[in-house]
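Removed from the display is one protein chain of the complex; every other protein chain stays in position.
After this line comes subunit A, so read on.
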């Protein structure tokens, strides 16, 4: 079992090597690049699921909880460690599956729309993998920067005035957020003297009272940086335009970028400010709950007010962000478990929505797909000569009955976003609401009083689902029923397949929800027992895990 330890570095090294290798291949060799890229992505999916299996075999209590990997062999508090637990393995698997779908979608046309698409894509995956695995605060900064640098390039992929303008805003906001990140990290280092997350959790209770204010200021500044990335109101104004401007496969993979901020907040609040952390217990919780509720409110109005579908999708990403932040702020085991399930389900459905939008918009804008119009007008003779011309543009099997398939997909996405049965969106919301309303567990004899803010959050989550349903129905009617002359969009199988795949995964999550829910419950329980995480990371250096 010794070699499996080295699997932990694969989600970072594999995309790095692939990205670098693709840089050397000539831009004109599209097929070769796409095949290498796809093979690497498939390997990544396999690795992620293997890691998830390894993480799940770990006992829920005890010292051998998390698998850690000391990079370059330096022991834990001095060198950088990669840490695998159920949460990071889940995030890795989510990213890998999403990346596979986005990559397959991009192969219809987008990967040829500009230089180095595959390279940037793999560097993005490398940054995400590193951010989910690292156990060191500054290393987290580095990987987040790698992710962002690649995302700047990807956002601009395809060019155009709108992309460049929203790219400019996106880059400026994220540069400012990175500076806040640095200030927060250095303040924490200045007070606690360590950057290793596990070591930090050990040292925090011992920080003298005089330095506590400085430490909390550092944590708060760090939190603001993460909240900008997660898109909490009022720090989220850049998000809908940026996601709307991005090319469809890029927007699909960007959905997971907001989850990086959520992941970091979840990991750090439960590790550093867990019960037992002295005065700092529960630090920042109320901010997350109220901020999350404000985000849901803002995004719900945004969903209702959106005219363009891209903006609607951007705001629905914000709704899920707000829901997750509020759930993280509540910090209850059952709520966090439901929230992790919701994270998987909402990421898949939002990504499927972003890819679907591009296909649906082809039916709405006559100018956008002139080729399809000319093909209809000139009939079969012209089709052959045009087919040769177009060969360079789009290669692949055209989807039959495109409009019907798109309509069904749109309906499924609407059900997922609104959180209606029978798909996984319902189970996710139900798991969260059940955790909120039964803090003592289902069937507990003593009914505990539920605070008013929880009722407010429950109401907001349900109302945001209603708003999503209204907005999606309105858009669906306008797109699929109302037009008198519908242009049947030319849709390739390779474009519909990833959408259908993601939606099928959501259906599978609904049918086999128990498996994932028991996994997320175990993940939430381990998150709430940070002592095991700390011992798993520092175990070799400190057998007893005694604070110094």
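Some notes on this structure:
What we mean here is this: a residue touches a chain if its C-beta (ideal position, glycine included) is under 8 Å from a C-beta of that chain, and two chains touch if they have at least 3 such contacts; residues count from 1.
Everything that follows uses one rule, which is that contacts and distances are computed from a predicted model.
Missing chain, UniProt protein name: "Na+/H+ antiporter subunit C", from among "Glutamyl-tRNA(Gln) amidotransferase subunit A", "6-carboxy-5,6,7,8-tetrahydropterin synthase", "Na+/H+ antiporter subunit C" or "2-oxoglutarate oxidoreductase". In the complete assembly, the contact with the undisplayed chain comes from A:138, out of A:49, A:69 or A:138. Contact with the chain that does not appear here is found for just one residue of A:175, A:462 or A:477, A:175.
Subunit A residues in contact with the hidden partner, per the touch definition given at the top, are 138, 142, 145, 148-149, 152-153, 156, 159-161, 164-165, 167-169, 171-172, 175-176, 178-179, 182-183, 185-187, 189-190, 195.
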